[in-house]
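Below is one structure, written out as structure tokens, with a few remarks after it.
So, chain A:
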Amino acid sequence: MEQRLANCVQLTVNEKQFIENALLSELRVDGRGPLEYRKLSIKFGKDDGSAEVQLGETRVMSFVSAQLVQPYKDRPNEGTLSIFTEFSPMADPSFEPGRPGESAVELGRIIDRGLRESRAIDTESLCILSAKLVWAIRIDIHILDNAGNLVDAANIAALASLLTFRRPECSLGGEDGQQVVVHPPEVREPLPLILHHLPVAVTFGFFSNENLVVLDPTYHEEAVMTGRMTATLNANGDVCAIQKPGEQGIFQHIIMHCLKLAHVKAGDITAKIKDAVEKHNNERALQKIKRRSSSVSVDVCGTTARLGGKQNQSGGGKDNSHLDQLKPKDEANFMECDATSSGQVQINKKDEGSKNFTGGPSSWYGKKDPYSECVNSDLLKAPMDSEC
Partner candidate 1 sequence: MREIQLQLNQTQKLRLQKVLETLQSQSSIPNSDSSVTISDSISVNHEDGVLKGHGTTDHNGDVVATLCGIVERVNKLVYVRTLRSRYKPEDGDIVIRRVVEVAQKCWRLDINCSQNAYLMLSAMNMPDGVQRRRTAVDELNMRRIFEEGDVICAEVRRSQHDDIHLQARSQKYGKLNAGQLLTVAPYLVKRQKQHFHHLEKFDVDLILGCNGFVWVGEHVEARDVMVEDPVNLSDPQVLIPNENSVSLEEQDKNYTALETRNYICRAANAVRVLSTLGFTITLESIKEVIDLSISANLDIHDMFGCEFCVLVAEKEAERRSSSKRKR
Partner candidate 2 sequence: MESKLSGSATNLVDQLVYPGDVVLDLSSMTNQTIKLGGGLRQDSDVISVMKAGRLRFSKPNKYWVESSQKRYVPHAEDSVLGIVVDSRSDNFLVDIKGPAIAFLPVLAFEGGTRRNIPKFEVGALLYVRVVKANPGMNPELSCTDASGKAGEFGALKEGYMFECSTGLSRMLLSSPTCPVLDTLGKKLSFEIAVGLNGRVWVNASSPSTTIIVANALINSEPLSGVQQKIMAEKLLQRVQ
């Protein structure tokens, strides 16, 4: 009982009153105006398809991965998209370990609906063999620090990681044209996903005083506010999803007003995301040139990257587990590389190479071996075949 009381340290009455009173004079505790966003920064990981978003003090990390699977029966020509959320008690003591709680599920659903139902991702381009093999895109969203407005931060992180994700190119070969060849990134440049538009989530907070509306509520404001609405829009002003799950009633004209505001904000955020992605892509392109010209530079930039395939062979790996699954088809690949170069540099190179390729499956660990399940299945006559 006491433990429970200690854990749920709540806002004092003073803070609650103050937050509302200050809002009456259009002031927020962190010095923002009611309709201002917090500082947004987007960082990208070394891996393609990983992004970390910091919104004020809220930090969310997102990682995109892809895997070849059999499509759903009712949609044989479309790749799939799934979103997984992880709310660790690390980020907020109120998150419970274990099964995802209600808020984690809701957050996943808001982002999922925004991306999927509005057809933001061209899923048809993810199809390789109709009714047999498509790419399954998986977005993992981890909350690292909760300082309010997780939805917006998570949504931006998901978009940023989708924009930087690269999947290996595939082509059909063999006598009957049914053999799938997955080209390792060294051979063919991996492909980005096709995104038609960027649905950006913008969250509003409502208070018991009907006239108060805030944008991007902080942790403390979330504790005080009595209603919340997340509108997901793209820069063109198309509404892609709205989530106002009950709570306090709001007049319809206020909702329309909020949507118009959200449209403007969505434009700003889209620009920010695009800027960050472009910057990252430029850097990435530069790195690539460097890597090809001088192996030493790779070493420098690859230090933080996860050592991928190397550990399979050297055996002293720290994250061997998830790469084990790749072994069957990667081995040949690595052998080739081994022959051409040596030592640390080569390892990194290989790592860089295999990463794009393995980026997907690497986070499927914990499940059954995905390759035995989908690639080597009887359906596919031809097993994976590297052309290295």
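How were these picked? Simply put, all candidates are chains of the complex that A comes from, given by their letters.
Everything below uses one rule, namely that a residue touches a chain if its C-beta (ideal position, glycine included) is under 8 Å from a C-beta of that chain, and two chains touch if they have at least 3 such contacts; residues count from 1.
As the structure is a prediction and not an experimental result, all values here were calculated from the model.
Set chain A beside the options 1 or 2, and in this complex the one it touches turns out to be 2. Those residues of chain A whose C-beta lies close enough to touch candidate 2 in the complex are 2, 5-6, 8-18, 21-22, 25, 27-31.
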